[in-house]
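With one protein chain withheld, the remaining protein chains of the complex are depicted in position.
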Amino acid sequence: MTYLPRTHRLADLTWPEIDELRPHAPVAIVPLGATEQHGLGMAQRTDTARAEAVADMVARRMSPQVVVTPTIPVGMSEHHMAFPGTLTLSPVTLQQIVVELVTSLHRHGWRRIFVLTGHGGNNAAVDVAVSRLRAEFTDTHIAWSGVTPVVSDLVKQNSDSPVRGHSCEIETSQALYVDPELVLPDRLVRGSATLDDLDPAGRLARSHPGIQFPQGYDALSRTGNLGDPRLATAELGALLVDAVVDRVCDFLTGLIGLPDRSPAPPPAHIALETS
Amino acid sequence: MTYLPRTHRLADLTWPEIDELRPHAPVAIVPLGATEQHGLGMAQRTDTARAEAVADMVARRMSPQVVVTPTIPVGMSEHHMAFPGTLTLSPVTLQQIVVELVTSLHRHGWRRIFVLTGHGGNNAAVDVAVSRLRAEFTDTHIAWSGVTPVVSDLVKQNSDSPVRGHSCEIETSQALYVDPELVLPDRLVRGSATLDDLDPAGRLARSHPGIQFPQGYDALSRTGNLGDPRLATAELGALLVDAVVDRVCDFLTGLIGLPDRSPAPPPAHIALETS
Amino acid sequence: MTYLPRTHRLADLTWPEIDELRPHAPVAIVPLGATEQHGLGMAQRTDTARAEAVADMVARRMSPQVVVTPTIPVGMSEHHMAFPGTLTLSPVTLQQIVVELVTSLHRHGWRRIFVLTGHGGNNAAVDVAVSRLRAEFTDTHIAWSGVTPVVSDLVKQNSDSPVRGHSCEIETSQALYVDPELVLPDRLVRGSATLDDLDPAGRLARSHPGIQFPQGYDALSRTGNLGDPRLATAELGALLVDAVVDRVCDFLTGLIGLPDRSPAPPPAHIALETS
Amino acid sequence: MTYLPRTHRLADLTWPEIDELRPHAPVAIVPLGATEQHGLGMAQRTDTARAEAVADMVARRMSPQVVVTPTIPVGMSEHHMAFPGTLTLSPVTLQQIVVELVTSLHRHGWRRIFVLTGHGGNNAAVDVAVSRLRAEFTDTHIAWSGVTPVVSDLVKQNSDSPVRGHSCEIETSQALYVDPELVLPDRLVRGSATLDDLDPAGRLARSHPGIQFPQGYDALSRTGNLGDPRLATAELGALLVDAVVDRVCDFLTGLIGLPDRSPAPPPAHIALETS
Amino acid sequence: MTYLPRTHRLADLTWPEIDELRPHAPVAIVPLGATEQHGLGMAQRTDTARAEAVADMVARRMSPQVVVTPTIPVGMSEHHMAFPGTLTLSPVTLQQIVVELVTSLHRHGWRRIFVLTGHGGNNAAVDVAVSRLRAEFTDTHIAWSGVTPVVSDLVKQNSDSPVRGHSCEIETSQALYVDPELVLPDRLVRGSATLDDLDPAGRLARSHPGIQFPQGYDALSRTGNLGDPRLATAELGALLVDAVVDRVCDFLTGLIGLPDRSPAPPPAHIALETS
Partner (left out) sequence: MTYLPRTHRLADLTWPEIDELRPHAPVAIVPLGATEQHGLGMAQRTDTARAEAVADMVARRMSPQVVVTPTIPVGMSEHHMAFPGTLTLSPVTLQQIVVELVTSLHRHGWRRIFVLTGHGGNNAAVDVAVSRLRAEFTDTHIAWSGVTPVVSDLVKQNSDSPVRGHSCEIETSQALYVDPELVLPDRLVRGSATLDDLDPAGRLARSHPGIQFPQGYDALSRTGNLGDPRLATAELGALLVDAVVDRVCDFLTGLIGLPDRSPAPPPAHIALETS
């Protein structure tokens, strides 16, 4: 395939370019970010930057098969609002944004769509949106993921902090790799990294797997971060992010290979055959 | 403590009894179920029954510290609608139900609330609802869980099916333990239990951990179930459900022991101290 | 007709059983309840129990022609929230529940649907929901009622209390018949049973037929009930409930006998013919 | 009381006049109408006109104690949409209008509010709105009624049609009294006036008191009206409307005489005293 | 064309009359008003009256080509709520009213619709509603305007007040022309008519064209009006309103002359031809 678009970003293209690209690009990625505190030494746009970087790397690797919409730079960050500067959308509004962006893509003919959120706080809203979209667009394959959860096996192998997640060494490493300007290395401090660093509610929340007891980050950490970002390295970030890109590309290749989605025939009377 | 209420179920009590019980019962559980197909041999109310049974067992064990609201018998089951008889609520309506039930409890003075869903399809809506409630009621501890995810370690030790989850041996065992009338043992059939049993989209969905690619159950399984429920036993159900009850009781005991929730003081100017 | 389903309750059946039952069962009943105070001597689930009992009795009598969805155990009970333990949904959420349950039934092929509310506080929300559903599903017959209003003639013949309605001898009699465990007979007390028992607003509300001046029950009655439930008997309950069942069965038989609903042809130009 | 405002209609006054009138006028009436077909010989604005006329007559009789907002000239008329020209609002929008008008009045200090609907199709939406408003404004007395239901006893004494209601002799008589221009007497025709005039669904709907089985008016009547409006007289209209005015004035006088509404004290521990 | 309807107002007609008129009347006008303070000497219904008057004059001039719905007598008037008696709808509710009225008209066959608002505060809600309607009804031409903005050139020629707009000489002149009862001439006072009459925020708002800095009218003017209504004359009102009518008629004549609206063919591949 010798055709190469000027870029995979829908926002950077003209409409005739998109018109030409469309038949070559079966997949559209919708990246979601956040503007929320990331501790003492990392910029508020970290989640936006990580989602956008992964989307761009995937699209470049698979060019011209993937287009990317602009990254939504705010998300569901209520649990960070005690820190100055965090911006938050309600979950209903975030759902609606995802639904309407995907609906726009669907109207232009896309039938394989991937929502990629750099911020775990967006998960529930995305999940609900995808559920609604699957029911409405029965001809469309739609999938979603976060960034870090795609490599949770590698995370376990590369971090020893009993408590980690937000603005820890794992996330900070990714930031150092995708955009070093996100990080002020000499401001990084160890956050709440062990159960003992947490207040009683935080300890309770972290010691019962399978039970969700969400806490505001002001309760979890005086500095707004978990783990120990001083241990972060760009090398670890590369290892993690490149693996995310590999795996998402692998998934999208599978997605492209699927037959078009169509409603299954009604399963009635199967019972009689099987019993 | 010698006071014992007639029952822990709010629906079975009179208002003067609830008035008397209230100071003794700091925790309220809100159970959520579903009415959805559970394969050829299990009743549609299975998720409702499991959530209600766990809530009742927890409340009896901790009596009089826990009250239980009526179980909502329908949930988010869009992905089962291709099978005759499944009922489904939209995610927005389910969110709203949880928000309004918890708001009612809050108006009557409860400040420690646990939402327990027997149906995984409800998770995202519950997550969003809890997030909204945390932001609105800053004086209330609120947590939630499913049933099976609380014992995912035990599930791994007791099931070999590479593909399982809905109406598999794990869920059917629970049903046999909490209410044997849920199961028609001679109708149980092996469902989609290995990747090879799935269609290409189902295989893709199940082979990329961390990536969510939700599928209608009509695409996943001709019979509507996964795994092999013929392997289910009431003994395994007892092992799993009793462990869920143990762990939820342990969590709730911790929850009761927490100080009252109150908004944290603003963290401003911490930076200066730490850098 | 010799075919008999295991039960008429959708929640208790498997999907193949529902698939088999569906062509024999043209009518679906959606029962609605409430969790609200019922005075000093009756359980909060009284309305749920009455709606469910009537639905079950109707379905058994007409078997296999009627299926029943799970009873929604909470309703619109804002006017009882001053008493400990009452749970309430907003009218918009309750509307939405009815709309979505009926929509689910419609997707599975039901075209004759009956919503039965055990709680009068749900009426307006049900009325609105039914109105929306009629407009949307022009191929579906949809009707609704309460329990007691179906036998208002018999109520007048069997009660002398000038003020009655909630948790009075009429409702308590029904409870004693459908489920004696709902009632704690030695706790029953006379409530506000005459205009003199009411406060001025309550008196005003009850003395202008046709004008609605809704009052919180805390204003209407110190004990939360009207009338005199000490006069209740299971015999009166049987007389009332059996008559409700007779009349609903009679209506549903008529409903089954109707031709399928279809949009009427446009009435344009009728004027010319008639004038 | 010698003060007399120029008019009781808020829309016709200037703000300084309203400022002066406010302390003399404890009651505000919110009239609601409809724009919907009224058979072959009556204008679509009939319900608007009847509500407005009653509100004006009440306010003049009780001057200066009552102010009146502008009549909302459209309502919930989905069941008439098969006839050319009917306009309809959704029930949610109509609820919202009532809520927002009453909220505006509340912000200006009114604490006794009466919603008067000339159109029965608005009832459920008004009921829901009033329920929401009672819960939100705990310092406000709020009541509502239709026009004809206030004199249902007189209706029974003055009409023999077994089937009546919409655009029948009762409604047409009112129209002839409040505004003769509403009626084109030589176009009036007998509508569906007996059960035999109805189609099977209409007959079923009208023969089970207490069961609601709403029908589109296109199904109920080829001409869009019930009863026999040729029997209407302005004298009967005067008898009915004057009685409505009497009774509403009587109610509002009672409403003005009530103490200010305030939330009742919590009823907790009453049980102990009474049992 | 010799056919003449009894009136152009849908609310005043019967359905058979509308049925007959419909093919002769391709255009429907939806007038919107407000109930809001208009200074010391003008009635709250001024915007309603001006919109209705223009709609009626247009419809009479173009008879039988134009029908008119009832004027909605309340609008978005939050910025006037500091004055006693103003009523306001939320913008979402107002949008919904416009959407639902136009939808009703569309269901009856109208495909050329004009929304005419007498109140500038309604503009944004109308704009949003029209945008939604255009997207939904792709076969319908829909346009909207205010009253005064249609003759902004004439306004400039006939007013010297540096600050004007609400209840100024321009609006008062229109009121004197369309309905002299709207005005109490001896109560009229000069309002805020120059930048010096405004508070600092008002001055800032009025001195940066293109920047919107909305102010409550209580901040803009102690009396609730701008400009100097004592300069108003019925002659100026006639000049302005007659010009509005001329121009709207001219536009509607153009609208009737347009071909039916239909979705344009997709513009794809135009690029290749043009580049």
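Order of writing sets the labels: A, B, C, D and E. Residues in every chain begin at 1.
Following the convention adopted for this analysis, a contact is a pair of C-beta atoms (placed from the backbone, for glycine too) under 8 Å apart; a residue touches a chain by one contact, two chains touch by 3 or more.
Since we're looking at a predicted model, the values are computed, not measured.
Touching the missing chain, out of E:Pro31, E:Pro70, E:Gly146 or E:Gly227, is residue E:Gly146. Checked against the hidden chain, the listed residues E:Trp15, E:Phe83 or E:Phe137 yield one contact partner: E:Phe83. Residues of subunit E in touch with the missing chain: 40, 76, 78-79, 81-84, 90-92, 123-125, 127-128, 130-132, 134-135, 141, 143-146, 149-153, 187, 189, 200-201, 204-205, 208-214, 216, 218-219, 222-224, 247-248, 250-251, 254-255, 257-259, 261, 263-264, 266-268, 270-271, 274-275. Listed here are the subunit A residues that touch the chain not shown: 10-16, 18-19, 22, 35, 37-45, 48, 69-74, 81, 83-90, 92-93, 96-97, 100-101, 104-105, 107-109, 181, 184, 187, 224.
Following the convention adopted for this analysis, only the chains that are shown with their structure count from here on.
Spacing of subunit A relative to subunit C, judged by their CA centroids, is 47 angstrom.
Centres computed as Cα averages put subunit B at a distance of 29 Å from subunit C.
Residues of subunit B in contact with two or more other chains: 14-16, 19, 40, 81, 83-84, 90, 92, 187, 224.
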